[in-house]
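Sharing a structure with you now.
Here the complex is missing one protein chain, while the rest keep their positions.
Think of it as A, B and C in the order they're written, each chain with its own count starting at 1.
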Amino acid sequence: MQKNKNLKQQALSDIEHIQVHGRTTGNLSPLTLFWTGSAVEFNAKGAELWLELEVDYEVYEPWIGIVINGAVVSRQMLVAGRYWVCIFRGMNADAVKNVRIVKEVQAMSGDPGCSLQIHAVRFDGQFLPVEDKPYKLEFIGDSITSGEGTVGAKTEEDWIPMWFSALSNYAAMTAESLNADYRVISQSGWGVLTAWDNNPHCNLPDHYGQVCGLLSGPKNEALGAFRANDFDAWQPDVVIINLGTNDGSAFHSPEWSDQATGETRKQRLNEDGTYHAEDLKSFEEAVRSFLAKLRKNNKKAHLVWAYGMLGIPLMPAIYRAVDAYVNETGDKRVSVFQLPDMTEEAIGSRSHPGAAAHEKASKELTGYIREILRQG
Amino acid sequence: MQKNKNLKQQALSDIEHIQVHGRTTGNLSPLTLFWTGSAVEFNAKGAELWLELEVDYEVYEPWIGIVINGAVVSRQMLVAGRYWVCIFRGMNADAVKNVRIVKEVQAMSGDPGCSLQIHAVRFDGQFLPVEDKPYKLEFIGDSITSGEGTVGAKTEEDWIPMWFSALSNYAAMTAESLNADYRVISQSGWGVLTAWDNNPHCNLPDHYGQVCGLLSGPKNEALGAFRANDFDAWQPDVVIINLGTNDGSAFHSPEWSDQATGETRKQRLNEDGTYHAEDLKSFEEAVRSFLAKLRKNNKKAHLVWAYGMLGIPLMPAIYRAVDAYVNETGDKRVSVFQLPDMTEEAIGSRSHPGAAAHEKASKELTGYIREILRQG
Amino acid sequence: MQKNKNLKQQALSDIEHIQVHGRTTGNLSPLTLFWTGSAVEFNAKGAELWLELEVDYEVYEPWIGIVINGAVVSRQMLVAGRYWVCIFRGMNADAVKNVRIVKEVQAMSGDPGCSLQIHAVRFDGQFLPVEDKPYKLEFIGDSITSGEGTVGAKTEEDWIPMWFSALSNYAAMTAESLNADYRVISQSGWGVLTAWDNNPHCNLPDHYGQVCGLLSGPKNEALGAFRANDFDAWQPDVVIINLGTNDGSAFHSPEWSDQATGETRKQRLNEDGTYHAEDLKSFEEAVRSFLAKLRKNNKKAHLVWAYGMLGIPLMPAIYRAVDAYVNETGDKRVSVFQLPDMTEEAIGSRSHPGAAAHEKASKELTGYIREILRQG
Partner (left out) sequence: MQKNKNLKQQALSDIEHIQVHGRTTGNLSPLTLFWTGSAVEFNAKGAELWLELEVDYEVYEPWIGIVINGAVVSRQMLVAGRYWVCIFRGMNADAVKNVRIVKEVQAMSGDPGCSLQIHAVRFDGQFLPVEDKPYKLEFIGDSITSGEGTVGAKTEEDWIPMWFSALSNYAAMTAESLNADYRVISQSGWGVLTAWDNNPHCNLPDHYGQVCGLLSGPKNEALGAFRANDFDAWQPDVVIINLGTNDGSAFHSPEWSDQATGETRKQRLNEDGTYHAEDLKSFEEAVRSFLAKLRKNNKKAHLVWAYGMLGIPLMPAIYRAVDAYVNETGDKRVSVFQLPDMTEEAIGSRSHPGAAAHEKASKELTGYIREILRQG
């Protein structure tokens, strides 16, 4: 191999023009990417670029995708270790490439040892400024928003990072269609009130205020995951909340119990199969209260509760909750949007929406948000 | 990271059940993959699998794609060195996965230092037999068949491996639709008579008899690239020859000259822009003669000259050449098929057919070959 | 022309096996078709079939479509007069054809002189029984459900019957996908509370109980349009109500006033552009009350409020109204479904959803109703 003698190593923190996507602590020495869809972006005028990564996990390894000039060119598993990954080489040194290295897998609440960090680059050129896109979107969701099932054969059943994707995902597609920067806050199996298994601790709202509060353990604490998120630094135009699917499943799942504390929880069904009124009320209250928390932190954003890719059983409750919130606050910048149901042909792996389902959902959602942005 | 203590290292040559795709020397210690679409395939019953690769190049690095149970899950650049790549981990140890690791980039005639070898695996399970598919297809072609342009943004112009793909390619798509094993013999810029630039040495027929004769240099010689190919070991049902596009370009390109030898060559146009009769004749003779060589080595195959994804200016000549061959030999198992022209929307990178163009071509070609296979 | 001497004339009322679709008075001497999608259907074993029509109008002429074995073969304007129309000729006399002659245009509230009647047939064969389909659907709606805009160029602006179609229509498509018989009750410009221009008399609920109560005049009275509909004779499995689009427009339209009576009406906007609470309440009350009326007449049907092909501004109000109805009655067989918004490419004539928009809406609605029918 011919060595490229022009490569110069530079700490990430020393790069003048770098765009970081997704919630972080702000630290670049190194940069920790927590959430799916998180990324570093460069406008790189040079022939060859490498990134120094540091990766660890106990169970679930991270993956990255590489996007050059808007096209996905690579997607790869990241094994544990500290090493260099080549992003591109042999390119025209005089042309500016827009490059994004994107975390393809969600923050892993089930693996306190999982981390992905970027230390430095080796580059033979010059980084130019990356401009903010005209809009900012934040997506909050569960496995659907984590892109679970968008990769892999229909028959796959293992719960592993390989089947997740940030790029083959309605959130990424919608942001691209609208020419928007975006962030994703999502966790497979979680809900707005409880997880699919009735675990009341697995809800997104409780952790919304922190950089990545759904993680746990001393390592993540050291990485700054539990620090307060700096909302002022990034105010979205639209927040899309795609939650409720696991809250719906909880009604059909067995009681959750914590063997340590004896705590139990169950969203109940009536004998006729309808939702128990009291528990449904709790769900609605969770929605209402999450909207209030979102508004507190996102002053100017339109809040869109977008729900339906795996059915709409809780839609009436969501509408009631939004009504309750609007009546209470007078806040008019909240709405509900039904996403198209996954069709038979669009099933991906793990019985989740596949890439085609995400494309369809994105197309509908894009139309809806475009109108919101147009009305300003 | 938790080490998987069940992983056992095994030389590739010690694995009982392994399927190798693409022309090789037969050597597994290590296995050298030359051509795009070449691959190793396993039916792997186990939780975690790694591959030990050895990679080198002076200019053009190889890439691989990973296909699990028929779905592409990864595509990554391979930098120089000898190292382990994780194919999957954390999967259900009791389930059998069909796994293919596929060379995404063509044999590189322009880089005598480029090589991709596989030495060994680390695996915690058991390899089961991989059955041959019911049909065998061989694709012979140029940049189109090498999948140049199927990855990357429309604006890309650099000639680099990143924009090539064996998987996002009509050959792979057609083989999959027909449930066939397949091999690819292809080189960007080359033709049946000359290259796009009139270089008469850059033709596929001259090198057809060797394992990978279009490579050069002592390293490739040592790797066995120039050995006679063992045709008896793999007899295709259909050979698809997608050549002529660069032969057509040669008429519009400047004269080629070899500064060392003073040799020159030019496929000429008449003043009215039509092809010079004599040079067209040479092209036809090259087609006719290649068909004879193909038949010699592929006794039972139907030979399909498939041409048209970038226009059909040489189609009449191809038909004449096929006629000449048929008249001379009485061989009836030869035909011509026009592939659909690339449309504006289907342009990929480097002005080449993009993935959508390959899908369309594959759909038409699949229909045509299915009928041939049906008639037996 | 060779006369077909085997043709025998038969009054409609003398035909043993005839299927009439759409609300009628039950009278077959002659049969009056009022609503769009109304039809006569035969299983006709014979070579040639004619229908004797009687048509009149002052302004808006009817159109019919002819469907043979499920395929639309003809669509034609019906001018005034009493005359014979040939449905098919020259066909294999021994083959049974399923034939439907379908009214393509809505009941015309704006033209008291408009009528379409069928008196008799001329046929050279035998009518065989037409079996009921396994499901029955009723669609209630406005211009969208009347198929306004599904025919004609995008530039068309005239309000004429030519641009309407019962066949190129989500209602027909959904019924076909679900293998269901269906009826349509629809009127362009009308709503559940008021018309688009705030006219409070142009609402569907007031006229739901009659055969075709939104018509007027002595002629329609004589035809039986104002008689009570015989609900017992045809009980749908699902009633789809696609109303609200014109109610939404009313908020943005000038006050309606009746110059004769001095009566006025206006659904008001607040200064900030939001809906006036009191008027929104009236709309919700109209929805709630219509649901009660629908339930009274359709004991076993699932009621689906399907809304959204031209935006969803009233969706929260619809959800509230349905909630109110459910809370009041305990009736659980009511739900709301959001139809996909018309995209730019799917605009038909008169700025209405075109055929492509209807196809998309039908696909989503079909999936939703299929699940309802599956659950029984």
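Going forward, contacts are C-beta pairs under 8 Å (C-beta built on N, C-alpha and C of every residue); 3 or more make two chains touch, one makes a residue touch a chain.
Note that the structure is predicted; figures quoted are calculated from it, not measured.
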item: Touched by the hidden chain, restricted to displayed chains; value: B, C
item: Chain not shown: contacting residue from C:S29, C:N92, C:Q126 or C:T274; value: C:N92
item: Contact with the hidden chain (one of C:V59, C:A222 or C:L269); value: C:V59
item: Hidden partner chain, touching residue among C:G152, C:G191, C:P340 or C:P353; value: C:G152
item: Residues belonging to chain C that touch the chain removed from view; value: 1-2, 56-61, 63, 68-71, 73-77, 79-80, 86, 88-92, 95, 113, 151-153, 155-158, 160-162, 349
item: Sites on chain B contacted by the missing partner chain, in the whole complex; value: 272, 274, 308, 312, 315-316, 319-320, 322-323, 332, 335-338, 340-341, 343, 363-364, 367-368
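Heads up, the rule we're going with is that only the chains that are shown with their structure count from here on.
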item: Overall pattern in which the protein chains touch one another (line/ring/star/complete/other); value: line
item: Self-contact between copies chain A and chain C, residue sets same or different by half; value: same
item: Separation of mean Cα positions, chain C and chain B [Å, integer]; value: 58
item: Averaged-CA centre spacing for the pair chain B and chain A, given as whole angstrom; value: 38
item: Whole-Å separation of chain centres (CA-atom averages), chain A against chain C; value: 44
item: Chain A, residues touching no fewer than two other chains; value: none
